[in-house]
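Every protein chain except one is present and positioned as in the full complex.
In order of appearance the chains are A and B, and numbering begins at 1 in each one.
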Amino acid sequence: MTSQSVTTPAAAASSGPSRQTIFVGLLLVLALAAPFAVYPVFLMKGLCFALFAAAFNLMLGYVGLLSFGHAMFFGWSAYITAHAAKEWGLTPEIAILLGTFCAAGLGAVVGWLAIRRQGIYFAMITLALAQLMYFVALQAPFTHGEDGIQGVPRGHLFGLIDLSDTMNMYYFVLAVFVLAVLFLYRVVHSPFGQVLKAIRDNEPRAISLGYQVHRYKLIAFIISAGLSGMAGSVKSLVFQLASLADVHWHASGEVVLMTLLGGVGTIFGPAAGAYLVVTIQNYFASAGSWVTIIQGFIFVVCVLAFRAGIVGVFAPFLKKRGIEA
Amino acid sequence: MMTLFGIPTAALFGQLLLGLINGAFYAMLSLGLALIFGLLNIINFSHGAQYMMGAFVAWLGLTYLGANYWVALALAPVIVAAFGIVLERTMLSRLYKLDHLYGLLLTFGLALIIEGFFRQLYGISGMPYAVPKELAGGWNLGFMYLPIYRAWVVFASLVLCIGTWLLIEKTKLGAYLRAATENPALVQAFGINVPVMITLTYGFGVALAAFAGVLAAPIYSVNPLMGSNLIIVVFAVVVIGGMGSIMGSIVTGFMLGILEGLTKVVYPEAAGTVIFMVMVIVLLIKPAGLFGKGA
Partner (left out) sequence: MLKKALIGAVALTALTAAQAQAQYSENKIKIGVLTDLSGTYSDLAGKGAILAAQMAVEDFGGKVNGVPVEIVSADHQNKADIASSIARKWYDAEGVDAIAELVTTAAAVAVREVSKEKGKIDLVSGAASTPLTNDKCSPTGFHWTYDTYALANGTANAVVKTGGKSWYFLTADYAFGHNLQAQTERVVKANGGEVKGAVKHPFPNSDFSSFLLQAQSSGAQIIGLANAGADTINAIKQAKEFGITQGGQSLAGLLVFITDVHSLGLETAQGMMLTTGYYWNRDDETRAWSKRWSAKMDGKMPSMVHAGTYSSVMHYLKALAAAKTDDGIKVADQMRALPIKDASGFAVNGKIRADGRMVHDMYLAQVKKPSESKGPWDYYNIVRTIPGDDAYQPLAESTCALVKK
């Protein structure tokens, strides 16, 4: 749905990969130092939503399908991880993987139902399926309805590192985020990713070239669902809580907002958008429904005048200097 | 007490009747959505907010201007439609050349702004709106006590839905509209002003939502979130009926209301879910919806 294309790995390589490395390295240093200056729980929340938005962006930016139901993966994996960590006493890494795989499984089912449709139809179907999953979350006894699963233990990573220490938790979340984004980067720049983009830009041509379009879309959807789930799982450990808010369709809307604001189809855009939205929520938390109004306003401005998003605006500038945003 | 399938008939008929009343709202709202979608190819996410605005205009009119229910029923749709037309002219119309998803996102943002604005001003607890004197009281039907006002809602909604259907299927204006849905360029070439038609259609769809909002005001309290709770269900109704199908949205709206009522007798907890279940099943068997024409 966005007209701008992403540089191929070859093009990026020819104009100097070192600059890209420096740019990413700088970001990493910033991320490593950040918790000494900024409240770490806020940073972790941002990282979780950044991963969620990046995973969502795989569908919107690289397949061109707008899912309005991604909260079901985010929220449900949070429940599963929270339940596994609290009731079954699993270690955090196993609980997170379990949540991720369940989200991917759910993604397979939802994708199978929805993937044959396009555009608005796809958005509506994912939305309605997410609402179905919301009701299941409301009714299932283990989710504890409006109360959510509270007091989830963060546990010891690999049975060794105590995650109840905020700094340990932060670096763990950062590591998960970096690994997941690297994985997404690989996916997007693999031959598989090239086919996805070909489908996005011209589906009939991709079909006539002999690609099994639905299969490609489905795999992308499963990856996107799984990584959204991973973000939800990590969030449930950060806040030690899994609740209905994360399965609600407002969460689905929020991730669209983050991606749109940051820049659809860019690697760093969703993360930038996520941090901006989380900051707004943080800043206006005491101001009642102003958060909703501001979010709505950003939506309108982005759609009308700012469709490339924050990173999208800077992308051409950075690209000239050999950096892929 | 008589029973049918082990359920007391009184309870069954009562719930079916209530389902029909809910169905009336589903039908009116999905009809507006279908109209807008048919011509503009936009899923109007702010439909729920516009429904809420209808109720609020009625409440504001009564509270500050003393305008009674009947005045509100006549004027609120016009006022809210005018607001809708301004949105269409200033914002939506800029997006027609782009992917239709942008229309969905824009109206989603507008819904957030409108709802947030009313929440900020009026809180969330809801404002009471009295049933008009002429429609107060109720009839004892034997199996239940039916408030006259609720019967009126079903009646008004049926009249409105059938009227709209006749307008589109049987009049010249409707014929232009249908033609413009199929091929706007050709209709434009025949000398019909398609952009004006698009604007008016959007206004009419919004007016339907506002009318439903006024009808809802005395039943549910006037509440900034009354639309956002409903809109997702209405989306499901539209998907089941087949997007853009006028008759489909009306029939499906009433049918699903009744089905929901039935579920409340058998398994109340599932009442909120049953529509989405139907949607999944319909999508599996008939992806274009019950009344849809192809994908």
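General observations
One rule holds in what follows: a residue touches a chain if its C-beta (ideal position, glycine included) is under 8 Å from a C-beta of that chain, and two chains touch if they have at least 3 such contacts.
None of the values given here were measured: they were computed from a predicted structure.
Here the missing chain is touched by one residue of B:11, B:200 or B:247, and it is B:11. Only one of A:150, A:190, A:212 or A:279 touches the absent chain when the whole complex is considered: A:150. Only one residue in the set A:241, A:256 or A:302 touches the chain that does not appear here, and it is A:241. Mapped onto chain A, the interface with the missing chain covers residues 39, 41-42, 45, 138, 144-148, 150-151, 166, 239-241, 243-246, 282, 285-289. Residues of chain B that touch the chain left out of view are 8, 10-11, 14-15, 18-19, 21-22, 119-120, 123-126, 128, 131, 138, 140, 144-145, 147, 149-150, 219-221, 223, 226, 229, 261, 264, 268-269, 271-272.
As a convention for this text, only the chains that are shown with their structure count from here on.
Inter-chain spacing, taken between the CA centroids of chain A and chain B, is 33 Å. Within the complex formed with chain A, the chain B residues making contact are 37, 41, 43, 91, 94-95, 98-102, 104-106, 108-117, 119-120, 232, 235-236, 238-239, 243, 269-270, 272-273, 276-277, 279-280, 283-284, 287, 295. The residues of chain A lying in touch with chain B in their complex are 1, 66, 68, 113, 116-117, 119-121, 123-125, 127-129, 131-132, 135-136, 138-139, 249, 253, 256, 260, 288-293, 295-300, 302-304, 307.
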